[in-house]
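Worksheet: one structure, shown below.
Removed from the display is one protein chain of the complex; every other protein chain stays in position.
By written order: A and B. Residues from 1 in each chain.
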Amino acid sequence: MLMQLTLGGLSQGMIYALIALSLTVVYRSTTVVNFGHGDFVMAGAFLSYVLVVLAGVAFLPAAALAMIAMFVLGVMFNRGLIRPIRGGPHIGLALMCIAAGYLLRGIARMVWGREVLPMPPVFDMAPIFVGDLVITGDAVFIIGTVLVLLLLFFGLMALTDLGKMVQAVYQSPRGARLIGLNVDRFNDFSWGVGAALGALGGILVAPVSLLHPDLGASFLIKGFAAMTLGGFGSLGGAVLGGVLLGIAEQYAGAYLDTALIEITAYVVIVAVLFIRPQGLFGRKAVVKV
Amino acid sequence: MSQIMPSARQRKTRTLLFWAVPAVLLLLPLATNPYTQFIANGMLVSVLVTLGFTLTIGNLGQLAFANTAFFGIGAYSSAILAAKLGVPWLLTIPLAGAFGALGGFLASAAALRGIRTYYLAIITLAFGELMRWAYLHAKPLTGGTDGMPMPRETLLGVSLTDDTLKFYIFLAVTVLLVKATLNLMRSHFGRAVMAVRENEIATASLAIPTARVILVTFMWSGFVVGCAGALFARHVGHVFPESFGMLHLIASFAMVLVGGLGSVLGAVLGAVLLTALPEYLRAFPGMEELFFGLIVAGVLVAMPMGLASLLRRVSPIFVERFYREAP
Partner (left out) sequence: MKKYISLLAAAGLAASPLLAQDAEWETEGLTDDAITIGVMGPFSGNASSYSKALIGMMAYYDKVNEEGGVHGRKLVAVQEDTACDSAKGLAAAKKLISQDEVFMLQGNSCSGVALALRPTIEEAGLPWIVAHAVSDSISDPLAGNIFHGVPTGRANGRAMAAFVLSKPDTSNVAIIEHSNDWAHSYSNPARDYLEENGVAPSLELTMERGQTDATAQVLKLRQEKPDFIIAALYEAETAIFLRDLKKYGMGDVPVMGTAGTDLENTLKRTGDFDTVKNYYVIHSYVDNLDGPLMQPWGEMIHKYYPDEELSTFSFVSIGSAEALVSALEAVGPELTRSKLMAALEEVRDFDTGILSDPITWTADDHQGVKGSAVAGFVDGEPTVLKAWGQPY
C-alpha cells in the first residue's frame, strides 16, 4: 500500500509542483504573488476543453495552443493591470490578482453556467500491474510530462544564455538593467510563462477531474503550501514542496483519516511557518524588530 | 499629497454628522418592507466586518486575511452559547467579541513571530480554512454540516426574528463600535498604529512597543468582527460553515478597497455599497463575480484610495488622520 500511495501522491504532487513553480516564476521576477492563480489554472483547463471538444483539435496541439493563449493572457495582464499599480501597497497587487481570477471565473460561469463538463481521457492505456502496484495511464502521463518539462526548464536556466539572463534578473533587477537587460519585458515574459505553466497544470488535471468554474480554488492553496514548504522563491523548492505535499496528503488520508486530506495543505502552511519559516530552501522570511 | 486637517468648527460639524446619521436612521423602518429591512441589517453587519478588516490591512498595514475566521468564530460562539448554554443572545454579543479577540490573538502570533506580507497572508488564509474545517468536523459542538440554528428568543415581548427589532440592536452595536474604533484611532495609540505601518523598525527605535501595538490592533479587530459574527448569527437565524469561506473573504476585501484602505468612513461606504450591489444584480444571476472582479480592478487602477479619498477632496470634514497616504 505504501508504494501505491507514494505513486498516487507523486502524480498529484507533480501537478502541485507545476502550480507552485508557475507561482514562483512570477514571484521571483516581480515579487508579486498571484492570488488569482487558481483561476488561471482553471482557464487553461477550459481553453483546452473548448479546443478539444468544441473545435475537435487533438489533445497535444490543443494543449499547446491553450498554453500559448494563456501566455499571452499573462503578458497582457501584467501590462494592463499590474504595471499601473506597481508602486502601490502589496495589498493592492494581491487584490488585483484576485480580481483577475474572479473575472476569469465569472467569464467561465457565464459561458458554461450550470454545466459540469467532462473532458475525454487522454490515454486509454490499460493499467500496468507490477506485483501489488497499479500504475495507471494517467499517472504515467502526468509524471512523465512534468518531468520532461522540469528537465527542459531547469536545463534552460542552467545551461543557456537565456537562463543566465533570467538568473541575472533574479539576483538583481537593478544590476540587470545596468548591463542592458530589458527588465520590464522580462517581467512580461515571466508572467506569460507563469500563466502558461499554470495552464499546463490545469490541462493535465482536466481529463482526470471534471471541469467547473470553481476548479481553481483548491489549487491556489496547494500551490501556496508547496511554495511555503519548499521555501518561498526557490524554484527547486517549489517542485520538491509540491511533490512532498502530494505524498503527505495521501499518507495522511490512508494512515490517519480521509477527512484530513483536505486540510493537509493548511496544516503544512501553519507548521512550516511556525517551525521553520524559510521552508526547505528559501531565504529568511522573518522580520524581527 | 498632504491633506488639510479639519478646523475646530469643522470637527464640531463632523461630530454632529456622526450622531445625526444614526438619528435619522432610527426612522428607517418606516420606509422599509421586511426584505429591504433585512438588507439594511446585513449592511450594518458588513460595516463592522469591513471595519475590523480595514484596521488590520489598512491602518496597521499587515496582510492578515483572518477576518473571515474571526467572523465565523464570533457567529459560532454566539450560536453555541445561545443554543447549548441558554445564554441570552444580547449577552452573547460581547462574549462572541471576546472569542473573536482570542482569534485575533492567535492570528497576531504569526505576525509577532516576524512573519510578514505574503507569508502572513497565506498563513492567515490557512487559519481561516482550518477553522472552517473545524466547524464541519466538530459535529457535536458545531452541528457540522447541518449548522446551528439560533434558539427562539424574545426581547421586550418581540421575537428576535423580527427584522425591525434587530435593526435597532444592530444599529446601536454598530454605532458603539464605530465610535470606539474612531476614538482608539484618534488617540496616541492610533498614531502608533500608523507609525508601525509606515516603518516598523524606525517606530521601534522610538521606544514604542510595536509588538503590543500589533497585538492590540489584531485583538480589537477580532473583537469588532466577532461581535459582527454574533449579529450575523441572529440575522440569518442559522449558522452554517459555508458562510465563512473564501467568497466572504473576497467580498470583504472588495468592501475595504472600494471604501478606502484604512478609512473608517470608507468601511461604512464600502460595506453599504457592496451589500446593495448584489441585490441590484439579482436579475443577472452569475454575473456577480464578473462585476466584482471589474469593480475591484477598476478601483485599484483608477481610485486606489477608494471612495473615501473622493470625499476627502470635497471637504476636510471627511479627513481622517490615519488612513493610508496615497503612494
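The rule is short, and it goes like this: a residue touches a chain if its C-beta (ideal position, glycine included) is under 8 Å from a C-beta of that chain, and two chains touch if they have at least 3 such contacts.
All values reported here derive from a predicted model rather than from experimental measurement.
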By the document's definition of touch, the residue of A:72, A:111, A:130 or A:259 touching the omitted chain is A:259
Would you write out the residues of subunit B that touch the absent chain, in ascending order?
-> 33-36, 38-39, 42, 136-137, 144-147, 149, 161, 232, 235-238, 240, 242-243, 247, 278-279, 282, 285-288
Residue ranges of subunit A at the interface with the undisplayed chain | 1, 4-5, 8-9, 11-12, 109, 113-116, 118, 120-121, 127, 134, 136, 205, 208-210, 212-215, 217-218, 249-250, 253-254, 257-259, 261-262
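Methods note: only the chains that are shown with their structure count from here on.
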Inter-chain centre distance, subunit A versus subunit B - centres from mean C-alpha coordinates, in Å | 32
Would you pull the subunit A residues touching subunit B in the complex into a rising list?
-> 33, 35, 81, 84-85, 87-92, 94-96, 98-107, 109-110, 113, 217, 221, 224-225, 228, 232, 259, 262-263, 265-267, 269-270, 273-274, 277, 285-289
Partner subunit A, residues of subunit B touching it in the complex | 57, 61, 63, 110, 113-119, 121-123, 125-127, 129-130, 133, 137, 200-201, 204, 210-211, 246, 250, 253, 257, 261, 286-294, 296-297, 300-301, 304, 324, 327
